[in-house]
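What follows is a short report on a single structure.
With one protein chain withheld, the remaining protein chains of the complex are depicted in position.
Each chain carries a letter (A and B) given by its place in the written order, and its residues are counted from 1.
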Amino acid sequence: MVTIHPKLSNELSQTVVSSTKSVKLKIKRSNPNVNSDEKFDEFVVPIEKWTTVLDSLLDVKSYLDHSVGIRYSCRQASCGSCGMKINGKLGLACFTKISELDSDTVTVEPMDNYPVVRDLVVNFDRMINNHKKIMPYVIREDSEIDAESGVREFLQSPKNVEKYIQFSNCIKCGLCNSACPTMAMDKSFVGPQALAQAYRYIADDRDKGKNKRLKIIDESHGIWRCHFAGSCSQVCPKGVDPAMGIQLLRGYLLGIRD
Amino acid sequence: MERETGAREGLKGWLHPGKIGKFGIERLAWLLMRLTGLGLLAYFIGHIYETSHILDGKAVWDKSLEMTQTTEGHLFLALVIGMCVFHTGNGIRLLIAQMGYGIGKAERPDYPYKPQSINMKGKACIYATLGMAALAMWYGMAVMFT
Partner (left out) sequence: MMVLRESIIMKIHYGTAIGALFLTVIHIMMRLTQDFHESLQYENVIANYESVGYALLLELLLILISVHGFNGLRVILLEMNQGPTYEKVVTYGCLAAMAGLITYGSRTIIMTSMGMV
């Protein structure tokens, strides 16, 4: 079924503001809680030069089909909610402009390697659990809250912050885990997202949790199941380059770095 | 519970040719590394079995040599040579990268967020390795077919 946006249909044409172009948006629909059916619904939507995939999806939700399941929040590549497959490529819906896709049809599907909740929304439990497992916080004996001096901060120097700031850019969108070939088969693998974060904290010189974290990732479904296919870094929308983090992290276990 | 945590793409995520178009030459190298590793292991087991015929005297040894002295046998050996060169060359690239060399230096990322670990050095290595594997196969065939 193809549904045409009111702005593009005749009866409303006098209200059209400035749309000059339209694309066909194909949305993969499924609801595994009800049945295993999968189908694509097609919508014709108006686009401008600046229209993002997320804008169009919200347009569909507002005017054509309220039931489309999507997850989003910030609309500016900061919250990590809207990762999906766009014309087969992994990306953030809010960070992908339709005009830059160079295609009259835009197909959106949920990310691979995650269970689908509904339509474009996937379940992040596994990624969040693995992220928690590597202890994503500064580990120290002393505390920032001190009985005598009150609250103080663990200070960081501008020079040392450069060593890990790249990795702290991660927004937990999960695109890297979806691209990774090991993730495609190994359901126990800790995954590039968590491994890059393990490096982020170990490289932070305020942190003293190195040995604990290295022990957690040095097991049969830990860091060694990475073979540097690099697909995670190809899709990361924030320049985290998880593959770099993982190889640097490996250096600690190989005794090259300390 | 299985549905919650177990969703995976399966073997398609490993073998689908479209993955290489989407994720680049590094993904092809990843796949070839596995396939050549397994291929070499199979050859190696056969090789140990074949060389054990030396214990059974000249007649048996010559007979088992005949297997690879056909045209198909020569092509098979050429494939083994190619797998050997690719696996070795790519193995050296991976050894270096996995020790943390040649993958760039962590820095403040900026738009358009090009990943440093996926760089021209690595790509050039992969293409060179593929080229060397092809050359070695060609040379091997030249030696075997004369």
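Please note the rule applied: contacts are C-beta pairs under 8 Å (C-beta built on N, C-alpha and C of every residue); 3 or more make two chains touch, one makes a residue touch a chain.
Note that the structure is predicted; figures quoted are calculated from it, not measured.
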Which candidate, B:I25, B:L75 or B:M144, sits in contact with the chain we can't see? B:M144
Kindly note down the residues of subunit A that lie in touch with the hidden chain. 182, 185-189, 218-222, 224-225, 253-254
Using the touch rule from the top, list residues of subunit B that touch the missing partner. 34, 37-38, 40-41, 44-45, 48-49, 51-52, 54-55, 57-58, 61-62, 65, 84, 88, 91-92, 95, 98, 143-144
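The working rule: only the chains that are shown with their structure count from here on.
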How many Å are there between the centre of subunit A and the centre of subunit B, using C-alpha atoms for each centre? 31
Touching subunit B in the complex, subunit A uses residues 32, 88-89, 112-116, 123, 125-126, 162-167, 169, 179, 181, 183-187, 203, 227-231, 233-241, 243-245, 247-248, 250-251, 254, 256-257
Subunit A partner, complex, touching residues on subunit B are 3-14, 18-19, 22-24, 26-27, 29-31, 33, 94, 97-100, 103-104, 106-111, 113-118, 122
